[in-house]
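The structure under discussion appears below in the form of structure tokens.
With one protein chain withheld, the remaining protein chains of the complex are depicted in position.
Up next is subunit A:
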Amino acid sequence: MDEVDKIIMHQLHQVDASIEPTEELASFTPELVVRAVSSCLTEIRPELEVPRSLPGGAMAQRFSVATALAEQCKESGYHGDIGYQTFLYPNPIELRRLLMFLIEQLPRERQAADDLTGKSHSLSGREMLQRQIRKKLTAELKALWVPQFCRAVGNRRSHGCSSLCIDFRPKLNLNVPSANAEERTKEVQQYFDQQAPNLFQQTASNSYDLIATVLHKNDLERWGHGLIDSGMLGLLANEDTVIPSLVLSTEKPSSTATAVELTRLEELTEEVQQLRAKCETLLGERKAHVARIGALKQRESDASKQLADIQPQLKLHERTCLVLADSEQNLTKLEGLLQATEAKRQTLTQQWQDYRRPLLETLETLKTAKEAQHVQSIRSGIEQLELELKAKTQQHNELNAALRTATQSLAPRKEYTRRIHEFIGNIRKQRADIFRVLDDTRQLQKQLNVVGAQLQRQFNYTDDLLFQSAKHDLHAKKAYKLLAQLHANCTELVECVALTGNVTKQIRELEVQIDGEKLKNVLTSLQQITGDIQKFEQHIQELQSQISTVENGVAKP
């Protein structure tokens, strides 16, 4: 339980830092319980509004807060027994169950994050966004299906984006009378007055949107000149729908200008082609260079390997060269060194011998002692074994003698087994007899029952008959009386017979008991007991006489 409490405390502290971990749940005050449960609930369902603390004074308020929390817990799926009493009069077992449930319900990613950082922290923007996405998805998954036609702009916030939006597709060449009426020629004015379709007719097609068209046109008129000046016309002109009004407003696009444009274009394309060719050659070169770099790298690695091999050799050579440079002096030095080491070696061997000798001696002594001990132990072992051998041979002789006597007494054994078999046979026979007798008895009992029942019925019937006729007839009355008497006498007789049977049974039992008692040698034991009693009496008398002599002895002086 302590472990569980610790886990609960830890989690609660992470959910709400103001909850200080205490030793155990039993020491939780009602205020603390309310705080903990409400923190967990807000963490589980952030949209929920739960009372955060228990008001101090009025009992009614405390009660309502506790009841509200209990209901929220139930709504969160808690099935246990919960009510205001859980919060106002906390009981550690119930509280533990509730808090464990709530902690299990806590959102996982929060837990994971807590595990990582080990502390509660405010969520970052990204996490908030993820959480919002999750919430939205959950809501959409839970939402009822709404037909596509009912998902208009109005309820798009609750049902997600409507699929039925109007594409922003402007009609690029909208034809509307321009601002300066004076600039229009007569024919143009006439065209606009009579034949030109109005705005709505121009955008009536499904492929255009009115608002998109007018916004486009408006912006084009505001910024269009700038676009054309900065050479964007080429782009616009490339689109399959040409804007005549624009072309008109660019003012006299003369043929020379187009020629210049063309030559410019050619120049540019030529340049592009040149650049492309250059680019290709450069790419080829790059490839060759890359290959060369690879080969060079390979060579470099080989060389470094060789270098590593050669360097130790070089060192050795350098040293030998140094030694050889001044050979005589070095030779003398080396000889000196040699002698010094020789002397050192000799001293060391001397030391070694000094150490070794005593150790060898001790080893010898130990070895001899050990051997002697070993020999003695073997000797004692031999003696013991000899003793054992003697005992065993004696036992063997005894057993042989016993065996001989045993072989002589084999014949009576056969006799005994034969007699035992006989006994068993007799017993079987007797058992069969007993069963037969029992069967007979049962049969008799049955017959007796049958006869008794028959008699009873007969008597009842006769009794009835006589009783009926006794009401009218005097003789019958007498007969009825006699019958009653007869019946009473007969029952008496039957009882007598039963009693006699019982008595004989008891007699038999007593006889059996007597036989049993006889078998127990009561007489002899009785004689023994009386003998013992007499002995005791004798002893007591002796003691009394002794006592009296002693008393006399005491009284005399």
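As a working rule, a residue touches a chain if its C-beta (ideal position, glycine included) is under 8 Å from a C-beta of that chain, and two chains touch if they have at least 3 such contacts; residues count from 1.
The rule is short, and it goes like this: contacts and distances are computed from a predicted model.
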item	value
From "LSM complex subunit LSM3", "Mitochondrial inner membrane protease subunit 2", "LSM complex subunit LSm2" or "COMM domain-containing protein 3", the hidden chain's UniProt protein name	"COMM domain-containing protein 3"
Contact partner of the left-out chain, one of A:214, A:465 or A:484	A:214
Listed residues A:189, A:417 or A:468, member touching the removed chain	A:189
Which residue of A:19, A:68, A:88 or A:176 touches the chain not shown here	A:176
Touching the absent chain when the full complex is considered, from A:133, A:331, A:348 or A:369	A:133
Absent chain, residues of subunit A that touch it	108-109, 133-134, 137-138, 141, 148-149, 152-154, 156, 161-168, 174, 176-181, 189, 192-194, 196, 198-200, 203, 209-212, 214-215, 217-219, 221-222
